[in-house]
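Missing here is one protein chain; the remaining ones are kept as they sit in the complex.
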Amino acid sequence: MGNHVLDTTYIDFYKEKGKYSGLFSWIFSTDHKRIGIMYLFGMVIFFLVGMTLGFLMKLEMLTKGQTIVDAQTYNAFFTLHGIIMIFLFIIPGIPAAFGNFFLPIQIGAKDVAFPRLNLLSWWLYIFGGLLAIFSLFLAGGPIDTGWTFYVPYSIRTQTNVIIPLLAAFILGFSSILTGLNFVTTVHRLRAPGMTFFKMPLFVWALYSTAWIQVVATPVIGITIVLVIVERLFGVGLFDPALGGDPVLFQHLFWIYSHPAVYIMILPAMGVVSEIIPTFARRTIFGYKAIAFSSLAIAFIGYFVWAHHMFTSGMSETARFVFSLLTFLVAIPSGVKVFNWVATLYKGSIYPGVPLLYVMAFIFLFSIGGLTGLVLGSLATNVHVHDTYFVVAHFHYVMFGGTAMILFAALHYWFPKMFGKMYNEKTAKVALALIFIGFNTMYFTMFILGYQGMPRRYWDYLPEYTALHHISTFGSWILVAGLLLMFYNLLMGLLKGEKAPMNPWGGTTLEWTVPSPPPLENFDVIPTVTHEPYYHPNEEEKH
Amino acid sequence: MSEAIHSEIAEKAASSAGHSHHVHRDDFGAKIGMWLFLFTELLLFGGLFIIYMAYRQEYSDAFHLAAKELNMTIGTINTIILLTSSLTMALSIAALQRYKITLSLYMLAATILLAFAFMVNKYFEWGAKFSHGIYPGSEELTSKSSGEIIFFGLYYTMTGLHGLHVLVGIVLLAFMFVFIKRKSITPTNYIKLENSGLYWHLVDLIWIFLFPLFYLIH
Partner (left out) sequence: MSQEQHTADKHQVGYGTYVLIWLVLLSLTVTTVAVSGINLGNFILFTALLIALVKSILVVNVFMHIKFDEPIFKVFLGVAIMTLLAVFILISFDIFFR
């Protein structure tokens, strides 16, 4: 690449002297790397809060009746757990943290297209997050509608609904600005020779995601505004007492919130497409198929929203159409999985920690995906709708899928972002605990749901006791694993060995700059001449 | 857009990473950003138009009845005002491109004045409804049929959100006026004015659809 900088002669971006120092050098920085790291820390903190809430919910379900909190508090818990995990952790998730840090580097740019807008979206993210937390302590009590804010309950309940809704609106704005920035960056700032088909697949995934962020998020914006307007002025649009139609709310809500599922999972699939070729030491199998399947998922994913509403009372025709369309998503997803597995085939695999996370992902995500088919087909959906089956399904997809890959990305890029290594052995133990705890906790939920345990209930019938015990027990193992993982990374950050420029043998551009990268990433903008996953030694092995 | 230009921009387009500020200028990129933003506006109003479609289907007769309350003359005048303001906006940019800065400023001022006129009209229109007791939650309105309540609910929400966009437009264009005065928008560097113009035309576009859907049902 002709861009090697001797480690002794460069100043990494942490040490760069800027206009401000201390905390201000972070919160007023428009450097995409600093913003990425700020997002990462914000997300980890919100994740820990959400995790604690989830842990307490499982603890409450340990025994029948009241264990630690009353029913109203439990309602607030699952609402906040949802809002925090979805709007503050998993939607900004991989794009905001790793996308911000690595998208410009991977396409050979010095920053994103609109650095100040980027900083603004971080500020909006933090402001929205704090607003949501702040609303808990206001008179009226914490919101109890569930993260879906379904009307008419959300226009009737006396708890604080408007402020969390406002927070979600602001967070949506932040998400839009990130998407807008990424689309423009990919179109304008690619290095010479970096054609669209030479871009790393992570960039393709981010690009597809960015489009969904731009085109889908406004719909939740207007939906939220309408609920607020409804509460303030009673215009009647969602109020059945005045002639409004609550099913329309559900339509508008899911027109965003289903594509949002792809905002969450597509970047994760992008990270998988980075990690697998690196650790299999060979080029990705079916590069274009994976790139286009990202676009296809983004596209089809937009048109399946009403499969969340099979029991809402919408028309039979719509139920049929949306069930059919839902099955189409399986095609591009299948394309990806086949190509990943084909890449591993005959590769010289090095089972590093990130790859192990990816393996866990493929296993968990497959379960999540296959149970998705159960939910996507009409007949079976009616049986398991709004039960623990749904809860288990989306935790397998979102937690087992996206969050698992977020952790994989953290372990993959940690050396590059912080210039330190973590203890690989401890990381593997943590993963084992997470994997065992996860399955113990959530797989039981599939069975509970199939037997008829409804979601969001504070109490349960005696026949569910044994399975609830197992599930809660699993949550303890899971939390232990997560804490160990964060502890291990923290230790790595504080005391870890210095990381080399390219610890895993990666081939994309971020591995050609020092760890951590210098302020503007490249001394000279590189000229790209070959495919992103080009392994020169690969040919000889065959 | 050719690859050559792409890479040239990429080379030139250095960062403006907070610490060392060298300004880079990419008008093309700015315009892409603006269009993407306009799409978000399109989808925002799109959600409302979806709701409109659903309720018009459900309450077709009541919509016809309720629409009689609306003043078609004011609606038509406001349409003409907004269309004209779109013209003056476009002319303002065209004048600036031809180095006719005074003309550009006049045209921009005309745009802002027309926007004000639109809002004044809107004020009287809403005011008349209020004085007839037709507003969300009023006794008069809640005594009407569901379809009529929904019609006025939509009317106030959609024209209200549109009016909010007009207000934002006024502020935005006022800033552009000052920028031209202060020469931070010049005949060779006017992407800000151009993007504001795009925004203003979008506000017009939305009205083009709102007008027949509310005022022209008989």
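Going by the order they are written in, the chains are A and B; count residues from 1 in each one.
Following the convention adopted for this analysis, a contact is a pair of C-beta atoms (placed from the backbone, for glycine too) under 8 Å apart; a residue touches a chain by one contact, two chains touch by 3 or more.
Quick caveat: nothing in here was measured; it's all calculated off a predicted structure.
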Margin query: From the list B:S86, B:T157 or B:S196, pick the residue that touches the absent chain.
Written below: B:S86
Item checked: Per the touch definition above, residue among B:N71, B:Q97, B:N121 or B:T142 touching the missing chain -> B:Q97
Next item on the list: Kindly note down the residues of subunit A that lie in touch with the hidden chain.
Entry: 187, 211, 215, 247, 251, 255, 302-303, 306, 314-318, 321-322, 325
Next item on the list: With the missing chain put back, which residues of subunit B would touch it? List them for me.
Entry: 1, 5, 8-9, 12, 25, 27-28, 31-32, 35-36, 39, 42-43, 46, 49-50, 53-54, 57-58, 72, 76, 79-80, 83-84, 86-87, 89-91, 93-94, 97-98, 188-191, 194, 197-198, 201-202, 204-205, 208-209, 211-213, 216-218
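Operating definition for what follows: only the chains that are shown with their structure count from here on.
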Check: Taking each chain's centre as its mean C-alpha position, how far apart are subunit A and subunit B in Å?
Finding: 34
Check: For subunit B, which residues count as touching subunit A in their complex?
Finding: 3, 6-7, 9-11, 13-20, 26, 28-29, 32-33, 36-37, 39-48, 50-51, 54-55, 58-59, 136-137, 142, 145-147, 149-150, 152-154, 156-157, 161
Margin query: Can you tell me which positions in subunit A touch subunit B when the two form their complex?
Written below: 16-19, 28-32, 34, 108-111, 113-117, 119, 176, 179-181, 183-184, 187-193, 195, 214-219, 221-223, 225-226, 229, 233-237, 242-245, 248, 251-252, 255, 519-520, 525
